[in-house]
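In what follows, a structure is listed as structure tokens, so that the remarks can point back to it.
A single protein chain has been omitted from the complex, and every remaining protein chain is retained in its original position.
So, chain A:
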């Protein structure tokens, strides 16, 4: 039976119409968040239910009391595979209305039109937050800010005083500069016959940033960490690796495995936060008795900080309620009350001047908290928001090749930059 042109056209329309709907924006993609705060919304957090169930249930109940026409459904996802869960939801069109994110998660969501531009939708709240924190959810090449800043974190460098002492290094004079760090590390490895390393991780993009290496060009369109300073840092690390001052298993280490090595005395220094002191006390009392605490080492004068954010799904049908709730979670009052429950720091302006972050009480925990709060005022989130997991792996693998001597530090960084640039272009 011959098929008529009309039938063919109808079939084509049937096929093309649903396809053309994929990925297209609709009215719910606008940035207008005005209107009555009402409706059912979902709020997704990142592994927070186990320890802070009461806090979040109270927070949600208070919000619903303030806005009686709202109903917030709280979903908590485990830490493992969080990015994959968001990917699946985003791809499947089931992204919650309000989502706990980090800047590197926001970037692809914003590019796909799934994160609401808060400069437009909630610009009136901008002044409530620290400038640096608000800026941490801006994406190079795009205008706008795509998440409310939530809590910040940074921490000191912990060191094992007894290992320093055994190597003949004054445990009360920990390294303050990179040169001192490299000298002490080589000395420690030499004195322990290569049994005690000082560092357990290969340099990451944050390390390059803290060393003063420019990570991207000013337009944010290409990576730049293969300059002379970057090569200098990697060359130093190669020296440490050869002398076993950098742990031999550093090439496959994770932050968790490095932490364990520090606990067992296999590694002399490890970055951490105030939270770790409790762990040391509980899991390694000997280490806790010998723990030394010093500032993060940086050549730029700015320590590294980690930023958590709360974004609003640009496709939500309840924009007013979602923006109001995201702001409610991250406002000064609630960030402060959350900070008193766990060792995190508020990103709201003025909160770090609260006596809780300035007044000593003689305990190590408070000392670490005060030092961290002080350093956060000028801290930088060195991780470029466009630096994806694939880029992290590319950099890590090239760094490993340099440390193993398969490539020179310059070749390795050139290759890493090339790979990251390719991935950046593929991101679109």
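As a convention for this text, a residue touches a chain if its C-beta (ideal position, glycine included) is under 8 Å from a C-beta of that chain, and two chains touch if they have at least 3 such contacts; residues count from 1.
Keep this in mind: contacts and distances are computed from a predicted model.
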Absent chain [UniProt protein name; select from "Formate dehydrogenase iron-sulfur subunit", "Acyl carrier protein", "ABC transporter permease" or "Strictosidine synthase"]: "ABC transporter permease"
Touch with the omitted chain, as defined above, among A:69, A:337, A:363 or A:404: A:404
Full-complex contact with the absent chain, from A:94, A:221 or A:264: A:264
Residue, one of A:41, A:72 or A:86, that touches the chain absent here: A:86
Missing-chain contacts mapped onto chain A: 22-23, 83-84, 86-87, 90-91, 105, 108-109, 111-112, 114, 247-249, 251-254, 264, 266, 388-390, 393, 396-398, 400-401, 404, 406, 423, 426-428
